[in-house]
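Here the complex is missing a single protein chain, while all its other protein chains stay put.
The chains carry the letters A, B and C, assigned in the order they are written, with residues numbered from 1 in each.
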Amino acid sequence: MPIIETKHLYKHFDGVRAVDHLSVAFEKGQITSVVGPNGSGKSTLVNLLTGMIPVDGGEIVVAGSVRFTKIKSHEVKDYGITRTFQDVRLFEQMPVLDNVLVVLTERGVFASLFEKHSPYHLEKAEEVLRRVGLWGKRHELALGLSYGQRKLLEIARVLATDADTILLDEPFAGLFPEMLKVVVDICKELKVKGKTLILIEHNMDLIRELSDHIYVLDAGKLLAEGKPQSVLARRDVIEAYLGE
Amino acid sequence: MEDNKPKILSWVILLAVIIVGGFFFARTAKAPEVAGPISLGVILPLTGDGAVYGEPALNVYQLAVDEINKSGGVGGRDLVLVVEDGKCNGKDGANAAQKLVNVDKVQIIIGGICSSESLAAVPIAEAGKVALFSPGASSPDLTGRSPYFFRDYPSDASQGRVLAELAYKKGWRTVAFIQESLDYPLGIFKAFDARFSELGGKTVKEEFPTGASDFRSSIAKLQSQKPDALFVDTQAPAASVRIAKQVKELKWNPPLLVADIVVGDPKTVSENKALFEGAFGAEFGVDPNNPKFQHLLESYKQKYNAELPYQAYGQTEYDALYLVKEGIAAVGLDGQKLAAWSRTIKDWDGASGQVTIEATGDRASGHVLKIVKDGKTELYTE
Amino acid sequence: MPYVIHLLIMVSIYSILALSLNLVVGFTGLVFVAAAAFFGIGAYVTAIVMTSFGFNFFLACIVGALFSALIAFAIGAVLSKFRGDYYTLASVGFNIIIYSVFLNWQTVTRGPLGIPGIPRPSIFGLSFSDNFSFLILASLLVILVFLACRFIEQSSFGRVLRAIREDEKAVSVFGYEVLYFKLATFVVAAAFSAFAGSLYASYITFIDPSTFFVNESIFILAVVILGGLASNRGAVLGAAVLVLLPEALRFVGFPPDIAAQMRQVVYGLLLVILMMYRPQGLMGEYKL
Partner (left out) sequence: MDILPQLILNSLIAGSIYAILALGFNLIFSTVNFFDLSYGAVAVIGAYAVFYFSKLLGWPLFVAVPLGVLISGTIGFLLYTSVYRRLRMRRSSNTVLLVASLGVLTALQALLAIFFSSQFQTLSATSSGERLFSLFSGSITETQVIILLTAVAVLLGLAFVLKLTLFGKAVKAVGDDEEVAKIVGINTDKIIGKVFFIGSAIAGLAAILVGFDTGIEPIMGLPLLLKGVIASIVGGIGNVYGGVAGAFLLGFVENFGIWKISGEWKDAIAFAVLILFLVFRPQGIFKK
């Protein structure tokens, strides 16, 4: 059963169709990858799914029943969805620990005002930070981290939310091998735990290794879909990737 | 806790600032002396829009103090001025008064020139039992405000009233006002409006915020209401000049009424002859034949090489110092006694004519009508 | 000594203003240039209900804070739509609009005439008419506001604010309704600023619109930035330095007409130098 589906989803920027009547579905408990050349609409799709930008047409269906054309970004969490960002958006001038704690504490205005982080929150933060190897840097400001560490912190933040559906926007790009392994392992663990992963990636080897299903986008349209091995072998897909 | 260091350091700095500051202020504070020069507090605007009044006022004070000291001071003691900038607003007026009362320990403060300065200074002077003597604040709000406050400049109520009566006599029934949004111009308007409506006339008004420079649309709007005369009512002469110029540029030539700050400023009137020709104003009693006033004009010119501006204020400022001198000679240097003494001033001959202070602290007597003729202000007689 | 007390009262008033503005600028990261508007609303409401309706100071204080909060709610709802420089500009706009109301709504505010004769506080026969007791009252309020700000800072709410300052969109994806947080902070800051206004009105006993113009807002912003963004102690430090500095200039013997302008030059250069070399201020932890 698909956890998220899009139906004729449409988005344009100044007349350019970034996502063009796209209908895709992401199965529960699986890793689905979205690939395509730069500018094919992958990140736009993720931004539409998380309410970061308004939808121009079509609809998004969550858990088979909730349909909406408008979603506010702060409501995304209620559907068990969370994400990372292609350009790594951390809370720069805050310590690493606070970057994680902020996704653990109360969401309400009043509730959060009368709450300080509890031992439970701290435990959870420690768990995820240790998982990505940043516990030792918990008091440092996020902006002082290396690029790889920043990506790991973003993954830790996502882990802390315990969301069921996780959208990872280029999680492997620019990582050194040892860090890459950590992230790949985390993806596998998440799948074992029954989480749904949506992966935007360029690393074809990892996509082959991890994905259950892939969608290939080109100019906002669906070019191909299916099992990674078969799809990635298709001539039109390769051409779209190599361009021109 | 390595990151606490800068915080602790800052706390130390803060503490040091307070302690050093406190010490500094405490050291500067001194007890009232029985010998040596007598300190007189002065509050006037030296910066901002009001500075145009503050600067000549300070000159007049200094002139009078020099004269008094040359003739032996008060009981052999010289007078010195402790000057603070009240900036023509309440906050700085209060700050200035606090310093004069509590640090310099003066017994009498001459000021402020502006009503806002004075209004804010009154409670501070009263709490410190210091007399507050204003030669320029004209707000009706100051009437009877405190037993420690008095002034030798009459309340605005009289300026507006006199002009309203003139306007009615001239047969004008609708007078347009273009008024700056400040206390002094508003005070004049209120007094004028009250008297004029009582007589059966009507006012129409456009206000503008301080600092505005384009009045054309306001003027055009007033013009379209076909008033019999236009009252240009601003805090300082510069704005009146701007407005009068724009009125002419719109080819409108109504009979003009202006505030005393225009007719009282020979420079403005002579430099803008064409603009203000025939304008009426009510100035508070400048009597060119008064020998003391003549003496003031001459000494001012001699000392500062300039014509005394705002003569209506100059005369009361000059008198204020001499009144203070007499007061100290009569009852001693004591704020409470000086304030009480002020109420006994009656028909005292000064540069501004005969001064009488009423029980409310206001000066008795009021404004006389003036007209601008050929670049000069003359007494107007019907 | 009374003069020192006077200065400390002024420091207290500006400390409250800086503490509350720091909630908006330092913690939430919104460069708000209309602090003087809420300062003024507090002062005007207090002055009006005390002089015209004979309210007790403390009641007037609360009425002022509520009124200020109410207006902040309306303004905040509009302002929260803006970000960055547009927020700053729009806030300047609101300051000028509110100032215009003080100046032009003369039936209520007496316009440029100002409101004289505002009484000093008293309660249960206890009067705060002398400056020393007033200083105690003002200090108590500073401590109260300081503790409230620290409480906010240390709560989860405070952490969310800082996260909003860093990346509003990212926070919202994690389930926070950013608008409510911004609005709540804004309303609280406005209410605190109104306390400062009440103290000011009752202390000086006379208010007029000129005190609540944009330049006062810029001054309060300079206090916050100098003291340190996102630092409550920094706010108090900034208030102490910038209130005492010009007073010290009085004693140095600058000619008074130049001294006032020199002060403006010093504020201006201070802002430039801080931005160039220490954009987080003296004790701040956050750089603009």
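Assume a contact is a pair of C-beta atoms (placed from the backbone, for glycine too) under 8 Å apart; a residue touches a chain by one contact, two chains touch by 3 or more.
Small disclaimer: the values here were computed from a predicted structure and weren't measured.
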Visible contact partners (per top-of-document touch definition) of the missing chain: B, C
Contact partner of the left-out chain, one of B:68, B:81, B:194 or B:238: B:238
Candidates B:146, B:174 or B:223 - the one touching the absent chain: B:223
Omitted-chain contact residue, chosen from B:140, B:209 or B:366: B:209
Touch with the omitted chain, as defined above, among C:53, C:86 or C:132: C:86
For chain C, residues in touch with the removed chain: 31, 78, 81-82, 84-86, 88-90, 92-94, 96-97, 100-101, 103-104, 214, 218, 221, 225, 258, 261-265, 267-272, 275-276, 279, 287-288
Contacts of chain B with the absent chain, listed as residue ranges: 47-49, 51-52, 178, 181, 206-209, 211-218, 220-221, 223-224, 226, 236, 238-239, 241-242, 245-246, 248-251, 271-272, 274-275
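Throughout what follows, only the chains that are shown with their structure count from here on.
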Common touching chains of chain C and chain A: none
Chain whose average C-alpha position is farthest from chain B's own: A
Chain closest to the middle [Cα centroid of all protein chains]: C
Rounded Å distance, chain A centre to chain C centre (Cα mean): 42
Chain B and chain C, separation of their C-alpha mean positions in angstrom: 31
Per-residue overlap in chain A, given as positions that touch at least 2 other chains: none
Parts of chain C lying in touch with chain B, wherever the complex brings them together: 1-4, 6-8, 10, 100, 103-104, 106, 111-114, 116-117, 129-131, 204-208, 210-211, 228, 233-234, 236-237, 240-241, 244, 247-248, 250-251, 256-257, 259-261, 282-283
Of all residues in chain B, those that touch chain C in their complex: 6-7, 10-11, 13-14, 17-18, 21-22, 24-26, 28-29, 46-48, 51, 55, 83-85, 87, 89-91, 94-95, 98-99, 101-103, 116, 119-120, 122-123, 127-128, 139, 141, 145, 181-183, 185-187, 207, 209
Touching residues on chain A, where the partner in the complex is chain C: 50-52, 72-74, 76-78, 82-83, 85, 89-94, 98, 101-103, 105-107, 109, 112-117, 157, 161
